[in-house]
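A protein chain is absent from this complex, but the other protein chains hold their places.
Lettered A, B and C in written order, each chain numbered from 1.
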């Protein structure tokens, strides 16, 4: 997947490359790519053919809701292994209307500006520039109405 | 252990450093440093306080015989992981008069010039030069009367 | 079905030992346990070695060094619960009558700094989602929402465990700390400060399991025991391992998503429920507990998951002082991982070593008077949770 940068905090220059194919759309606004189980109706992310809850195969590919509410959050202050981007960055779990909780980066790095139940919207953010000069991007959630 | 180079095939310049403390003496000729079990009388190499054959503790440190006979041999043609020296090099097992068989480098790299029961003598050989310019040395066995 | 006793325990201190190999540490722990059990070569018929990062044939290296090989030797990995898994396998084989006596040990020499877990995929790492302490922080944050836990409660767990650790000669950190200092230590991931997180480190622990029917020299049939004054045996009431059920986004299997459903039981609860049943006891029977305090919030969550208090009551149990030495259910008298550090393969067995001393009544300054029933709990990557019940 190579698409134009859509992150609200990044300049829209250069080619953006996703950290992994198939995680999210390159639409505006972007959407996470999940699956819905045909047997039990529950959702999961990232996509897999098999439902992790009931083991049924043939889960349907779906685009997940672009907005949800904050369920848990923190801030990462030290770069973890294998990460080449900036610190600090926000980190949390957002609950989507599908009844799905997703682990995600957060654009807000100050935990005191976040609270349980706050509305969040999915965005795409850059994490680093690769050897070819492309911006490597991943998914994150941003507060929809920052306080 | 830092001692003067004693390998017959190396020029005696610079400080030589053993790949590991306590493997062999820096005498001329050098000797392997093994242990003899006080309970069962059998030898082992490298040194450990515990006899690997009968589990008794308090094995006595001894210098092993400097000569023995060839029991098995081959030639390493590709540098194995973690090895920074030259290839090919000889590789074999020498049986010492103590009833001990020792895995060792061989100075002879042509397997057709070696045969079972051939007399071998222990030597010290360089494997590489370290960052400080010291020659890193290890033990090997050389044919005592090359054919 | 045969009952299983612990005939001997041994430990190599937990800490950092630049001049000691993983094999050296394992030998120290194994020798200690064999000596207590009075065993020489031939005295055990199988060995299980718990390790997460030790590499191929870690168990063999230890037993080769002391010339005690020939039997089956299996390396076992179940994350932080590796030692609990090894204990379960060893006890199971004795109960089945396959062996009289089994050696179970754990060894680890953790890399320094934040552990690069082989658990995360490259895209997760690249996205910054491979941040292990951040997952602990997300769990802590939820505990604050759900159970009324505050940062002061988190600090008080650290203060308690570090106070306990002062008297544990095998702990890495043996100084008291106060709550102010804990909260002043560097913020790693809100709400977790550096001193609220345990340190990965090095160490080894060993346990000799034997069938309860066998004599003091359980291995004597194979010519494997020596005489002498042996410490009292401790009964292994249960050794249970469980993995996670799908659904919880914050369980230790670190899924990228989960359900908005609080009813999925945690792996620790699954293991504890099975262990209580197997041992024929309930949480109300426990005299002393060692639990997984990877971080301070993890200990509080364990109170709820193990049934030491009802769901949502961890903060209250903490405030009551019940889990400190002198309280009604002391937790982590060893000082916990917050004092000892965490050598993955050795940590669960280190808990067992501590609790065996508690049940023998020779735990010294930190003795829980009259302790008769003890529980050891670990949980981590996998997810894996193990619960061990010991009685005398």
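We adopt the following convention: a residue touches a chain if its C-beta (ideal position, glycine included) is under 8 Å from a C-beta of that chain, and two chains touch if they have at least 3 such contacts.
Everything numeric in this text was worked out from a predicted model, so none of it was measured.
From the options B:102, B:122 or B:142, the residue with contact to the unseen chain in the full assembly is B:102.
Among C:77, C:100, C:202 or C:305, only C:77 touches the chain that is left out of the view.
Of the candidate positions B:34, B:66 or B:143, contact with the hidden chain is made by B:34.
By the touch rule set out above, subunit B reaches the unshown chain at residues 19-20, 23, 34, 42-46, 52-53, 71-85, 89, 91-93, 95, 99-105, 111, 116, 127-128, 136, 138-139. Counting the whole complex, the residues of subunit A in touch with the unshown chain are 48, 50-55. Contacts to the hidden chain, counted on subunit C, fall at residues 1, 21, 52, 54-57, 60, 63-64, 67, 69-79, 85, 88-89, 92-93, 95-98, 117-119, 121, 240-246, 253, 255, 270, 381-384.
In the analysis below, only the chains that are shown with their structure count from here on.
Computed centre separation for the pair subunit A/subunit C is 35 angstrom, with centres defined by C-alpha atoms.
Annotation: 58 Å between the Cα-based centres of subunit A and subunit B.
Contact with two or more other chains is made by no residue of subunit C. With touch defined as above, subunit B holds no residue shared between interfaces to two or more other chains.
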